[in-house]
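To start, I am sharing the structure in question, which I have written as C-alpha cells.
Here the complex is missing a single protein chain, while all its other protein chains stay put.
Think of it as A, B and C in the order they're written, each chain with its own count starting at 1.
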Amino acid sequence: MNERYSRQVLFPGIGKEGQEKISRKHVLIIGAGALGSGNAEILARAGVGKITIVDRDYVEASNLQRQQLYTEEDVAEKLPKAAAAEKRLKAINSDVEVRAIIGDATPEMLEELVPDVNVMIDATDNFETRMGMNDAAQKYNVPWIYGACVGSFGMSFSIIPGNTPCLNCLLRTIPLQGMTCDTGGIISPTVQMVISHQTAEALKMLVEDWEAVRTSFVSFDLWRNQYSSMKMSKAKFAGCLSCGEERTYPYLDRDNMTKTTVLCGRDTVQIRPAKAGEISLEQLSAQLCSLGYKVKGNPYLLSVEMGGERMVIFQDGRALIHGTKDLTHAKTIYQRIMG
Amino acid sequence: MNERYSRQVLFPGIGKEGQEKISRKHVLIIGAGALGSGNAEILARAGVGKITIVDRDYVEASNLQRQQLYTEEDVAEKLPKAAAAEKRLKAINSDVEVRAIIGDATPEMLEELVPDVNVMIDATDNFETRMGMNDAAQKYNVPWIYGACVGSFGMSFSIIPGNTPCLNCLLRTIPLQGMTCDTGGIISPTVQMVISHQTAEALKMLVEDWEAVRTSFVSFDLWRNQYSSMKMSKAKFAGCLSCGEERTYPYLDRDNMTKTTVLCGRDTVQIRPAKAGEISLEQLSAQLCSLGYKVKGNPYLLSVEMGGERMVIFQDGRALIHGTKDLTHAKTIYQRIMG
Amino acid sequence: MNKVLFFAHLRDVVGEESLMVEASGKTVAELKAELAGKYDLPRLETVMTAINEEFASNDEVIQDGDEIALIPPVSGG
Partner (left out) sequence: MNKVLFFAHLRDVVGEESLMVEASGKTVAELKAELAGKYDLPRLETVMTAINEEFASNDEVIQDGDEIALIPPVSGG
C-alpha cells in the first residue's frame, strides 16, 4: 500500500482492504460548484480510482468565496468549472483518473453515465436535476448522496435503492422554488459540513460498509447552532413513481423537464418549467429586491436586471431571458433564482 | 463591496457591515496540517484581512490524503508547510495579507504574535502547544477555537476569555498521551467537519456576533453517526491557573514545557516531557505494533523504528530520537506518537 | 400543546426558532395550512415534517405533546 494513504489505512473503518476497494471504484459527481469541488477534492485525495465530474458553468469571481478547487487565474481565463477542476485534481493526485464533462446533466446524459459508476454525489443546485439523478439511481441501482445548503443551513441524506426511501418519496413533487445560494447567500463552513457528511457516506459505500451508512436525514444550522437527525424508516412511499412497485421514472422523461427555446431573432431564451403552477410574484419581488437586484413589475410579471441579461418572470413560472441565445446559460440563470 | 464576496454578503449573519469587519481583521492559525490548511483556505476565501500561519513541518506524501492546500509538487520540493500554504493562499485570494512562519509555536512566539490578532485557531496536533495557546489567549484576551480529530471522531469548542471556561478548566492537566492521526489514523471528512465548526465560529467572532457563538462543546463520530453537544456552563473552574482569579499562565513558562537537548556527538536528541509520569509501555507497544511499526522492548523501554530515525521511549515518558540533531524535527516525531 | 420548530428561512419568516401551538388531533397538512395562513409562509406542501425526530407524511395525525419540526428542502449547492 502506498505511503500516501497510510493515515487512512490506519483508520479501522477503511484498512488495507478498504483502500484497495476505493482505488478500484468510480464516483460520479453532478456539479462542480461549491459542493462538487469540495467533494471531488476529498475523494481525489482519498485515492478513488476514477472520478467523473459534470458541470455546465464556468468559473466566476463570486465562486471563489467557497469553491475550493479554483483560483483567481481560473476566473481570469473564464475556464469551465469541469476543466478547472480536472486541472487541480490532477495536480493533487495523479493516480486518479478524472473525466471532466462540460455540459448539462440531462436525463440522456444521466442514463449514459450512471450505469458505470459505484456511487453518485449530488452537487447540483436545482431540484429538477436531482429528481433526474434520483430516477437514474433507482433505475440502475446506484447509491447516491443528496446534499444541499443555503446560508448557514445544510442537509444530507444517503439514498440506497431497494433499501432507503428515495428523494421522490420525500418530496412527492419538485418544489416550485427552492432556496438557492443566489437568493439566500451562503457561507463556506456550511458547504464544508455538507461535504463532510457526503464524503463520509461515500467512503462507507466505497468500502462497502453498508451497516455504517447513515439512515437518518441530517440537517443543521451552523449560525444558530442547531443539528437535527430525522429517522426515515416511515418515509418510504409505496406508490412512489421512482422507487415503488409501479415505477415509471418520470424524471427521466423529457416531457417532464424544463423546456428551453431560443426565440427567433430576438437574442432571447424562453424557459418553461415542467410543472405549471402559480408562483407568488409579490414574495419573489420582495426577496429579489432585498438581495439588491433591480426589479420592476406588475401583477402579471416581474422584470429583473442580472448583469448582462434581463429576466422576465410570469406568474406560471415561465420566463424570458433577454440578452442571450445560449440555452444552457439561460437555464443556469433561471435555476439560480428559481432553484 | 466586491462582487467576489456577494454570496457571503447576502447571508444575513454577515451582510455588508460584517464583510467590512472581516476584511479588517487578523487571524492567527497555529499549525498548517489538516486543520490548518483547511481553516486557512476558508478564511482566505472569506476575505479575512490578514492571516498569520505557523508550522514547523514540511509537506510529505502522507499529508496529501487530507491537507487541502498541498499538491504532489510540494511533496517533491519538500516545501515547508507554511511556505506551501502561503503560495496557494495567494493564488486563491491576492487581497489577503498572508504571513507564513516556519517554526515551532513556543511560548515566546505566542507571546509575540497573540496580542496583535483578533481570533486564534487551533490547528496543532499536541496538547502542549494548545495549553500554551490557551494561556496566551487568556493573557491577551483573544478568543480562540479548539479543534481536534482522529479517525472518524472530532471535536470543537469556542473559548472566549472572561466568558467561557478555558481548555485548562476542562483538562486540569495535559493528557499524558492523546490520540493522534499518526496513531489512530484519520479520514478527511472528519477533518472537514471540525474545520466547518471552527470557521463558522471564527466568522461569528470576526463579525462580532457574540450571541451566535456556540457555547456547547461539540463532538461527533462520522462513521458511527454520533453527534453530541455538551453544555459547558458548569465547567468553569474558579481555581484555574489559566483563567481563574489567581492565574499564573503556567504554560507560558519554559519550565513547564517539553525539553529537547542534542546529545553531544551522538546524532541523537533527548526529549523530556514537562510532566513526569508513568506511561504504560505495554499498551503503547501493542498500539504501535498494530499500526505496523517495528517495535522491540523490555519492561523499562521501547525501541521503535520510524523511517530514518529510531525512537527509544522510557517509562517516565522520556525519549531518545536517534538519527537526527534537529530539535524541532525530533519534537515533531515525539508528539506525533505521544500527542 | 405542541412545540413546532422552524428551520432555515422558515425561522426568519416566523421570527422565532419555535412556537407552542395546540395541534393535537390535527393532521400535518392541517397544521401546515394553519401556519401558512398565519405567517405568510411560502409553499409549505414540500416542506418536510418530523414528529419527534421521525419523518411524518402530510396525513399523519399529531398527538398531544408531539414535537414537530418543519424542515424545508433547499436546493443550493
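Everything that follows uses one rule, which is that contacts are C-beta pairs under 8 Å (C-beta built on N, C-alpha and C of every residue); 3 or more make two chains touch, one makes a residue touch a chain.
Source: prediction; values computed, not measured.
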| item | value |
| --- | --- |
| Touching partners, among the displayed chains, of the absent chain | B |
| Options B:Q8, B:N134, B:S219 or B:S242, residue touching the unrepresented chain | B:S219 |
| Contacting the left-out chain in the complete assembly, out of B:T106, B:N163 or B:S229 | B:S229 |
| Contacting the left-out chain in the complete assembly, out of B:V75, B:L89, B:I102 or B:I186 | B:I186 |
| For chain B, residues in touch with the removed chain | 31, 33-36, 122-127, 130, 147-151, 153-155, 165, 170-173, 175-182, 184, 186, 194, 217, 219, 221, 224, 226, 228-235, 237, 280, 283, 339 |
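The criterion applied here is as follows: only the chains that are shown with their structure count from here on.
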| item | value |
| --- | --- |
| Where chain B and chain C are represented by their mean Cα positions, the distance between them in whole Å | 41 |
| Separation of chain A from chain C, taking each centre as the mean of its C-alpha atoms, in whole Å | 26 |
| Whole-Å gap between the CA centroids of chain A and chain B | 33 |
| Contacts with two or more other chains, residues of chain B listed in rising order | 12 |
